[in-house]
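Complex shown without one protein chain; remaining protein chains in place.
Naming follows writing order (A and B), and every chain is counted from residue 1.
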Amino acid sequence: MRFTPNTDAVVQEMLESLGLQHIEELFEDIPDEVKMDRPLDLPPEMSEIELKSLLTALAARNVPAADHPCFLGAGAYDSYIPAALEQLLLRSEFYTSYTPYQPEISQGILQGIFEYQTMICQLTEMDVSNASLYDGATALAEACTLAAVHTRKKLVVVPETVHPEYKQVLETYALSGHFEPVFVPCPNGIMDLNAVSDLAKNQAAALVVQHPNFFGHLEPVGAAADLIHEAGGLLIMAVDPLSLAILKPPGAWGADIAVGEGQPLGNPLSFGGPYLGFMAVTRPLMRKIPGRIVGQTTDLEDRRGFVLTLQAREQHIRREKAGSNICSNQALNALAAAIYLTLMGPRGLKQIALRCHQLAVYAQKRLEEAGFPLLYNQPFFREFAVKTPDAGSINRRLQEQGIIGGLEIEGGMLLAFTEKRSRQDIDRLVAAFKGE
Amino acid sequence: MSMLIFEKSRRASNKMNIPPAEVEPVDVTKTIGEEYLRNGELPLPDVNEVEAVRHYTALSKRAYGVDDGFYPLGSCTMKYNPKIDEWAARLPGLAGLHPYQPLETVQGALQIMYETGQWLCEITGMDEFSLQPAAGAHGEMTGVMMIKAYHKKRGDEGRNTVLVPDSAHGTNPATANVVGYKVVEVKSDERGLVDLQDLESKLGPHIAGLMLTNPNTLGLFEENILEISRLVHESGGLLYYDGANLNAIMGMARPGDMGFDIVHVNLHKTFGTPHGGGGPGSGPVGVKQHLTELLPVPRVIPQGDQFILDYNYPDSIGKVKQFYGNFGVIVKAYTYIRALGGEGLKEASQQAVLNANYVKHHLSDEYYIPFDRLCKHEFVATAKHQMDSNKVSALDIAKSLLDYGYHPPTIYFPLIVREALMIEPPETESRERLDDFVAAMKEIAKAARENPELVKGAPHHTVVRRLDEVKAARTPVVRWEESQDA
Partner (left out) sequence: MKVPTDLLYTNEHEWLKVEGDRAILGITDFAQEHLGDIVFVELPELDAQVANGEAVAVVESVKAVASVYTPVSGKVMEINESLEDSPELLNQEPYEQFIAIIEMDDPSEVEELMTPEEYEQFCREQEQELG
């Protein structure tokens, strides 16, 4: 399949208008020693019919969790994606457009992002949101950098109840030397306040609290906030956006920076990406937040309009002084989240959150009755781990029935509950645990 | 004037039907606890589905995509986004996969990732690729982190600086700073290429590497690339390739053959995945053999007749992102590469270069072209004539193009050229389109001569006129608030 529109005759005419005969003449500036002397060794081109066959076959080699009862969570959730959202995202003005650097013809994109920013602020109760970052983990890394720059300190205290991949990404980002994460073991499934407190007093730039944490449990956020603020550091909260429909949001806890993974808001599982990192901060941090920001203004005729603003923070202006190098973000995923939130509305989102929680509570009770207690006895939102030495064989049993079980972790299995699950799914899950 | 969704909010009567959970109701004050609960109602907008769909449909009509028209943005490669790619990424068997599913249930996905990595190696002349970075800048960060890890592993701790050309894209020096390096600029010579003498004088035992784009941001091929590579390597540094301009050379030359140690590619540029209004992109990073141990984990490798995710690389820099990369974007690039094949990719580059030279040739009588010789897939024109005669700037010309229904080229970049207009007409544009664009540019040049005030006041026919960016930056309003006046 080719998408080049000119015929050979037209190509020839174009060459001749330049005083050339052969297209290779346009590459005379490439030294011979560097030019390829053979064709690219790639599979031959395909027609659309053949491509469809190929991709269909590749897709058929997979078992899509989204089409089966799925209890896997751990940072990616099988949420329901409304049909209207799928259709709206197919509009090519949204997905084939570029970054809105020319605001006069991009008002639709800019307004969409402005609305997204507002919704993130509404969910998190923070003052300023950016237009998105790559995902929850990189948003957290950017938050740590921001905290280090703002406080002029480097130490960032991170309880080991955060997602293990968050930990890995922080370790990699710390290679820059801009911040130093210190990880605190938390044997009880929630933050060990004493251990955290000792470290924080040591000139910490920030304390990271994932809430709910990797194991699905609620952290002692109030105490954590007091502790880090007294030590002169910032509170960074990493949150599940769906949980904010019923849980107290970061702003109300006094967080300075709120980040998280926005995938559950209308973005497909997609084998891990593209997802959606969000970041929102308090007003004093506005001029330091990384990423693009859309602002409201007026035009020559005093009409309301939107533009990318505060660009002097960004890479294309600050260059070697920039705190972040982010250029392309996850704009379309952010738009998807905004459309999702609009379609659900405040009451719909709350209903979804409650449904997830209710299903989780039911499952936990039934599993406990079946002899599988919580790994950590703590309150949870829509995810928790149960004790079992046998997670592998339970999952195999489930797979035979067309069910995707939870994540095998040390000592047990981490189970997540989305609005797509049913009582029946859970009953079959419990049966599989019991060996039936 | 366009209303915000919040301004349309009413207590809506029809809502998403969420079926009630068929289990016992729960008292959250007991299961969660008062102190953890949200106070008050969620302030999100409340509209019914019809209004929601109308709202976003209206927004889409105030946007402009490649499907609407020509987008000659230099360094962005705004080529057509094939719809077969979009179809593929939405297949439930690809879009519905959880990243932590058992490996035997995602073999098709792993195959796509593995093969894409192999083909990117072939296209760029590198030995191994990681598809983990989520964007070009993210790929740059990954690559420069590997440079840092490489020198550290060799015990060479004194290399604290990275060189970038003065024509470099802003992400290059920003990346170096983000990874903890100092940045020194290398001058361009009077031909617009890296000044070899300046480069040599700046190399030394404190230089970790040089970041280059080739062709560079002026659209010119760095003819001395082999000499540059020799100089950098002799001084102990590494050579990094910013793949933003790869569309100029596919099938004709490969960065791996030019001496580059690390490359990143932009799937959303060269490989036709859509820009989405600013993202998501994907910035895979490829390396030569001596750096493969440092690549992020996990790596997709074949084991017998299966693919696995291998984390066993103790020297790896770790993870730059959660999970494996922007898989949904990778599927689109995979489909694109299979659609075109090697011959098709080569033709794409050849046609892109033809288009750029064609437009340059036809614009050169009205617009000053500082480096008016054979260019690659993009070139830089300027508003010099227009500025000198009537103080009409590159910005004014760009805004006038909006009235003609075009997205303007990149303006004021690269920084080393005043009043720059960086023009990249991708290979998916027909000659008729190019001729129309040239005609529009000539009309604007004429207007700049005869009626400069008209050009300076552009755009006149868009939904908003020029916006007050100073006000937006001085008194930022970055969210809607209930008490706000419209």
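Basically, a contact is a pair of C-beta atoms (placed from the backbone, for glycine too) under 8 Å apart; a residue touches a chain by one contact, two chains touch by 3 or more.
The structure presented is a predicted model; accordingly, all values stated were derived computationally and were not measured.
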Fill in the blank from the handout: Within the entire complex, the undisplayed chain is in contact with A, B
Completion exercise
Of the candidates A:K321, A:K365 or A:R396, the residue in contact with the absent chain is A:K321
Exercise for the section: Using the definition of touch stated at the top, determine which of A:V10, A:A83 or A:A312 touches the missing chain. Expected result: A:A312
Handout entry: Full-complex contact with the absent chain, from B:R191, B:R418 or B:K446
Key = B:R418
Fill in the blank from the handout: Interface residues of chain A toward the undisplayed chain are 287, 311-312, 317-318, 321
Problem - Interface with the undisplayed chain - residues on chain B - result: 412, 418, 469-470, 473-474
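Everything that follows uses one rule, which is that only the chains that are shown with their structure count from here on.
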Practice task
Let me have the rounded angstrom distance from the C-alpha centre of chain A over to the C-alpha centre of chain B, please.
Solution key: 19
